[in-house]
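Comments concern the structure below.
Only one protein chain is missing from this complex, and each of the others stays in its spot.
We call the chains A and B, going by the order they appear; numbering starts again at 1 in every chain.
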Amino acid sequence: MKHGAIWVRPFYYLVVFAVATISLYPILLMILSSFKKSVDIYKNPLGLPTSFSLDTYRTLLSKIPFTTYFMNSIFVSVISVILIVVVCSLASFYIARFNFSWNHALFFIFLLGMMIPIKLGIVPLFILMRDLGLINSLWSLILMNTATGIPLSMLILTGFFKTMPYELEEAARIDGAGNLRVLWHVVLPLMRPALGTVVIINFIAAWNDFFFPLIFITEKMKRTIPVGMMSLFGEHSADWGSLFAGLTLASLPMILLFFIASKQFMEGLTAGAIK
Amino acid sequence: MREPTASTLKRKSWARWTIHLFPIPALILYGMFVLYPILAALSYSFFEWKGMARGDFIGFRNFVTLFTTEPYGSMFWNAFKHNVLYFVLQMVVMNGLAFFLAFIIYQKIKGAEFFKAAFFLPRLLSVIVVGFLWKLILNPNFGTLNVILEKLGLETLQKAWLGDPGTALIAIILVNCWFGLGFGVLIFLAGFQGIPSELIEAAKLDGAKGFTLLRTIYLPLMVPSIMIMGILTFIQSFEAFELVYAMQGSMGEPYYSTDTLAVFFYRLAFGSSTASGTTAIGLGSALATVLFLFILVCTTVFLRFANKKDVQM
Partner (left out) sequence: MKQKSKWLLPFLLLFVVALVGCTSEEKTTVSTTPDKEEKTGEVSLTIGSWRTEDVAKYEKVIALFNEQHPDIHISFNPTKNTEYNTVLNTALQAGEGPDIFHLRPYAAGLKLAEAGYVEKINGLNGLNAFPEAALTASRDEQGNQYGVPINLSSTQFFYNKKIFKDNNLEVPTTWDDFIALNDQLLEKGITPIAMGTKEGWLLSLLHGIVGPAIYEGNDFYQAVLAGEKDFTDARFIESIQVMKDLKKYYPANSEGLGMDDIRTLFALEDAAMFPLGSWEIPVVLEMNPDLDLGYFPIPSKEGNKSVTTWVDGSFAINANSKNKEAAKLFLEFLTTKEFGELFVKEFSMISAMPGITSDDALLNDISNATANEATPYMWVTNFTGGDPTTKSLLESELQGMYLGQVTPEEVAAKVQENAKTWFTPFQK
């Protein structure tokens, strides 16, 4: 790289800056627009808001039970992610670290779920949920998020499990450790990066899902954030300032959470995954 | 695969029957809430449907109708072409750019953490929010893209991006790339960071640099992450629905120019989103079955091919 040494670095920075600008601009636009009046959004889309009043947010929050939606979303997302991590760690450990003859088939069956739009099965699902008494229960969402999160999580976890060296595991087994103990004390700690990926991908999916809450939840107080915010589209189709405030409110918890946990996530997603 | 046979034997002897309990919870959840409803719904494709009431078993007639009766036949192939373009563009633009960005970050530039977070941030937004924001940005009269073009003196490039059949689909796909870029960067970065540094050092000592280094060392070692992203992009491209639906509605407007198979499926199974929608559940299920089999066959072939090349997923 010698001959290019002078321009290569600046070029790299130029690229990452340009892409980062494109990545962040729409989000910035959303936040800025939430402080604008509708008319300004049309007439002067590039301009900065003329004043930073929080009034739109105040009226919005007085209209919708945001805290309730927020708690519902947190409850659903957290429990879903915990369930996914537990059941998928167990299952992918089984598939990746043992050589039973049916493991390939089993893995394949788990992957099938990624290949069909689950929306197809909404009527059988609705009947199932009704029979389980889970219509209008947040547990219907948790079960759906968990089940639909399994295929991708299995793919990621099994892939990473396979790349891990066996030596450590064997050492533990020679010490007489059982399967659960090997998984819990030896394998999982090494799997932190892959688990991080699974956690964030599923958390985002659970947080943003709006199809199942739309179908399974009709009670207002059981709604999650995306559905709660969707009703704003109908109520404020002419008042884009409020609409943007609503969208910002819907996205902000996830963005804040991301920044708080960013270090973990990023380490989880990248830190020398394949050793 | 690092699997000394001796230790495999030992592991087997360690494995007591309890190990077979491990996949059970996942199987139960997945079986009940994914496999069962989907299989039940796939069976709908073999029945006649009158509105929402199920009629007689009619074998493959829905499949025949889907491919031989207009407008379904041409809608299918039209949508299929769009899915292919979806896949190709995402592979080239999104994964290509993600690969390059990951490579840059891997070179230990300053602010790497910030950039990683910035690229990933769009992925946190709900598709509803993404669709709404980009609809506004691409709006021909109030949208910032056209305003920026005007400020740059490029008025001739201004367009009704989402209303022009020549640009609408590409615009949607690029928005999808914007959305998924950060995930690709992280997967590729994990791949780069997994490459043992000794290999790189050795190659450098041999005099490899720049493009040669990339081609002979990085690319071959990156094949696993490229495979993962390839398969995920493939599946996601052929199931592309939410963004099209949020930005162009259930008709794949304008004039079916952004229609995809999954949008077509939705239109058949649930009716178009306008008040006058009717449903064709049998045809919708038949389409979903075809789509499923197509993805299944392609993925299987792909995985076989990958396994032969001795690549582990």
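In this section, contacts are C-beta pairs under 8 Å (C-beta built on N, C-alpha and C of every residue); 3 or more make two chains touch, one makes a residue touch a chain.
Predicted model, so just to flag it, every value in this text is computed and none were measured.
S.K.: Among B:62, B:126 or B:139, which residue is in touch with the absent chain?
M.R.: Per the contact definition at the top, the residue touching the missing chain is B:139.
S.K.: From the list B:38, B:187 or B:280, which touches the chain that is not on show?
M.R.: B:280
S.K.: Who touches the missing chain here, A:38, A:68 or A:163?
M.R.: A:38
S.K.: Name every residue on subunit B in touch with the hidden partner chain.
M.R.: That gives, for subunit B, the contact residues 50-53, 71, 138-142, 158-165, 249-251, 253-256, 267, 270-280.
S.K.: Considering the entire assembly, which residues of subunit A contact the chain that has been omitted?
M.R.: Against the missing chain, subunit A presents residues 38-39, 42-43, 79, 82-83, 86, 122-123, 126-127, 130, 133-139, 177-178, 180-181, 184-185, 214-215, 218-220, 230-231, 233-235, 237-240.
The working rule: only the chains that are shown with their structure count from here on.
S.K.: Averaging over Cα atoms per chain, report the distance between subunit A and subunit B in Å.
M.R.: 16
S.K.: Using the touch definition up top, name the residues of subunit B that touch subunit A in the complex.
M.R.: 1-4, 7-8, 10-12, 14-16, 18-20, 22-23, 25-27, 29-30, 32-38, 40-42, 97, 100-101, 104-105, 107, 109, 113-130, 132-134, 136-137, 141-144, 147-148, 151, 178, 181-183, 186-187, 189-191, 193-194, 209-210, 213, 224, 228, 232, 235, 239, 241, 262, 265-266, 269-270, 284-285, 288, 291-292, 295-296, 299, 312-313
S.K.: Quick check: in the complex, which residue numbers of subunit A touch subunit B?
M.R.: 1-4, 9, 12-13, 15-16, 19-20, 22-24, 26-27, 29-30, 41-43, 45-46, 83, 86-88, 90-91, 93-95, 97-99, 106, 109-125, 128, 143-144, 146-148, 150-152, 154-155, 158-159, 162-163, 165-166, 170, 173, 178-179, 193, 197, 201, 204, 207-208, 210, 226, 229-230, 243, 247, 250-251, 254-255, 258-259, 262-263, 266, 269-275
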